[in-house]
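For this depiction, one protein chain was excluded, whereas all remaining protein chains were kept in their positions.
By letter and in written order, the chains are A and B; residue numbering begins at 1 in each of them.
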Amino acid sequence: MSIWEYANPVKFMRVSGAVLPWLVATAAICTTGGVAWGFLTPEDYRQGSTVKIVFLHVPAAMMAINIWVMMLVASLIWLIRRHHVSALAAKAAAPVGAVMTLIALATGAIWGQPMWGTWWEWDPRLTSFLILLLFYIGYIALWSSIEDADSAADLTGVLCLVGSVFALLSRYAVMFWNQGLHQGASLSVAEGERMSAVYRYPLYLSMLGFLLLFLALVLIRTRTEIRRRRLAALQAREMRG
Amino acid sequence: MSLLAVHDLAVARGGLRAVEGVSFTLQGGKALILRGPNGIGKTTLLRCVAGLQPPVAGRIEMAADAVAYAAHADGLKSALTVAENLRFWAQVFGGGDEDRALERMDLAALADRPALALSAGQKRRLGLARLLVSGRPLWVLDEPTVSLDAASVARFADMIRMHLSGGGAALMATHIDLGLDEAQVLDLTPYRATPGRVERPAGFNEAFA
């Protein structure tokens, strides 16, 4: 039995329907648990209580990028293997990714205000996320403006491919353009000064929660898309007589 | 030697199979007229043969660069003159005698007029003159006689006859009788696709049915 069998809409609906309640429950527990635990951590000696926003900011930023990667993979699967569920999953993920990017940008602004004294700075990371948001918006807009589902899936797939290259290119261009004041990655192992365990574990939990939340949302949205396509298919068949 | 051989062809429109199991061959000197009710997929089948759309199943065998395609839109630029329009397509398709083509479609007197000034019938004739300069053996024509008057239809039928006698072939969808003795008729109605589960869905509308 191959993994591709789950790309069959009927099988996908059955399996995802069984998994979904558990997934939603764990996602809710992990997300609220991670954020609440994070809120109860002691204040940082430099950043004070503002550091607590990290438990929203970092997971959202992580998901913002990972969701685009997931969309790229789903688009590639669609373009190469023509699994229809894959195209719908990419479509379903895009708004979630856009919202994650917005959360990352908004929490970043709220954090940046007391830390850097400004809501917005044209720092390479902030700018990269703004550009990523533009790519999400373009992708969603293209899906919603093409009526024919087959053309829409193909064209957004190609756009996702080209967009990925240019999102990456923009990131390096932006780094060339302005060296920023954003702090380094909080969890990277190479950093000498790492985040202490007090913050690290709630952050891990929160990240896991966001990941599960994304999976749950994507499954729900993909199921909705599949139902919508079934409806459209029935209507098309009826029209044809 | 057949110019076109179609084996077990299925084509899709709007994500659903329209016709399936269509097979025919077309020899040089012959014409095949597709018939069938509106929406059965005549246009789609012609676009598949012209290479504008991939078939869902089956094979289309023919020589490379054999098809000259003409549909409802004639691909004319209103800012260019009649002769310029035709010369462009002659150059793109690798040559052909424009003056003779204009003569044959009775457009020689209008050669220097901008295409903007042409009537609908004259535009159609110019669009068909493009077939002559394309120099291709297989003409794929979708409703070629739309907006032509009786005299022009007769001239068009003559043009087809000349093409066939020169060893060419024509595949067309048309509702009127051109009076072509060489033409066979293929009614697509029996090939209407039956809905149901399929191995390789043609589009979303079949994958989620």
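Rule of thumb we're sticking to: a residue touches a chain if its C-beta (ideal position, glycine included) is under 8 Å from a C-beta of that chain, and two chains touch if they have at least 3 such contacts.
Methods note: contacts and distances are computed from a predicted model.
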Name the omitted chain as UniProt records it, choosing among "Heme exporter protein B", "ABC transmembrane type-1 domain-containing protein", "cytochrome-c oxidase" or "Transport permease protein". "Heme exporter protein B"
Who does the absent chain touch among those shown? A, B
Of A:20, A:110 or A:142, the residue that touches the missing chain is A:142
Candidates B:67, B:83, B:128 or B:207 - the one touching the absent chain: B:67
In the whole complex, what residues of chain A lie against the chain that is missing from view? 131, 134-135, 137-138, 141-142, 145-146, 151, 154-155, 158-159, 161-163, 166-167, 169-170, 172-174, 176-177
In chain B, positions touching the absent partner: 47, 50-54, 65, 67-69, 71-77, 79-80, 84, 88-89, 91-94, 130
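Simple rule for what comes next: only the chains that are shown with their structure count from here on.
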When the C-alpha atoms of chain A and chain B are each averaged to a single point, how far apart are the two points in Å? 48
Which bits of chain B are touching chain A when the two form their complex? 14-16, 39, 195, 201, 203-209
Contact set on chain A toward chain B in their complex: 9, 84, 148-150, 153, 226, 229-230, 232-234, 236-237, 240
